[in-house]
Structures are given as C-alpha cells and as structure tokens.
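And now, subunit A:
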Amino acid sequence: MNGNTTTVEVRNLLGEATRLKIDGYRLVTLSGVNTGPDQVEILYHFDKDLTLVHLRLAASREAPVPSISPIYPAAFLAENEIQDLFHIRFHGLVIDYQGTLFLPREMESTPFCRYDRSETPRPVSPDPQSAKSAGGA
Partner candidate 1 sequence: MFKMTPQILRNLISGPATRAYPRQIRPPFPATRGRLVNDIAQCNFCGACAVKCPSVCIEVDRHLSRWSFAPHICVCCGVCVEICPRHCLRQEPATGPPAAQKEMVALDAKS
Partner candidate 2 sequence: MNHALIILGIGLVAGPLLGGLAGGLDRIVTARLQARTGPPVWQPYYDVIKLMAKELVVVNGWQAFCVYSYLFASMLALILFVMQSDLLLILFTQALGAVFLAMGALASTSPYSQVGAHRELLQILTYEPLLFLVGVGIFLETGSFKISVVMQWKDPLILKLPLLFAALGYVMIIKLRKSPFDLAASHHAHQELVRGVFTDFSGPLLGMIEIGHWYDTVLILGICSLFWATGPVPMAALAAAAYATIILIDNAAARLNWRWMLGHVWAMGLALALVNLICRHQG
Partner candidate 3 sequence: MRTSVIPFGPQHPVLPEPLQLKLTVEDEVITEAVPALGYVHRGLEALAQNRDFHQMVQVTERVCGICSVLHAICYCQGLEDIMGITVPPRARYLRVIWGELLRLHSHLLWMGLFADSFGFESLFMQLWKIRERVLDIQEATTGNRVISGTIRVGGVSRDMDARQVHWIADQLTWVAHQVRQIEPVLREDFTIRRRTEGKGVLTSAQARELGAVGPVLRASGIAQDIRQTGYAAYGELDFEPVTATAGDCHARCMVRLGEIDQSIDLIHQALDRLPGGDIRSEVRGRPQGETLMRVEQPRGEVVYYIRADGGKTLSRVRIRTPTFANIPVLVKLLPGIFLSDVPVVVLSIDPCVSCLER
C-alpha cells in the first residue's frame, strides 16, 4: 500500500491519533474490512502534503473502540458508517447515529458482517441528547 502502515492497539490508538494531529496530518478517512467472524480491521488513513500514513487496528465486535472524533471531528461520519456496516461500537462519538446513519432502524443485520444484529445489543451512546437529535435518520 502506498504510504507507511503502523499497527496500533486499541489502548494506544488515541495517543497515535493525537501525535499525528500535532504533526499536522489531515484525516483522509477510515476503512473497515471484515477479517473474521468476530474481527474487523479498521484502517485510519492520514495525509500530509500528499503523503499518506495509515494506522491499522484489529478491532473486535465485543469490545468498543475509542472514537477519534473528539480529536479529528472529520471522523464522526466515517465512524458512524463503520458502526452501521460492521456493527463495531465506538465510544465517545461526537454525533452518534446509533447504527442508523445509512440503515433503517428496523434493519436486523449488518451488510458486511453477515449475522443478526439482534444478537448483540445496539451500540449505546453516552450522550442521550445527541442521540435524540440524531434519531429517525
């Protein structure tokens, strides 16, 4: 892949993101790839003066991933999308659509991980106010 890739863990993700932000990197986007029944790989793509840097995170459907949207506000839409399509939970999203950004509320499965969404509880937002305003999407 063009650009350096660093593998990160859930615990040092926010630290790495902060370091890149201080270095003046711009968040390009996040990509999710389904790698196993319970595993989703999340790639964070950053850019500075047309040079790319990637962070690779192996996330589990069981444990929530900290959201980088407080550091990079641009991430909130991409994180919500991954939440929709891969049923990964993000903690601390700036605007949390609770899995209804693209999918209707009554949708029972996630498009990229072929299993029933009712198996695991819906991602819970820590901020009920933003959840209310984002509801009905």
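One rule holds for everything that comes next: a contact is a pair of C-beta atoms (placed from the backbone, for glycine too) under 8 Å apart; a residue touches a chain by one contact, two chains touch by 3 or more; residues count from 1.
Candidate selection criterion: all candidates are chains of the complex that A comes from, given by their letters.
Note that the structure is predicted; figures quoted are calculated from it, not measured.
Here subunit A touches, in this complex, candidate 3 (chosen among 1, 2 or 3).
For subunit A in complex with candidate 3, the touching residues are 1-3, 24, 26-29, 31-34, 43, 45, 49-50, 52, 54, 72-78, 85, 95, 100-104, 111-112, 133-134, 136-137.
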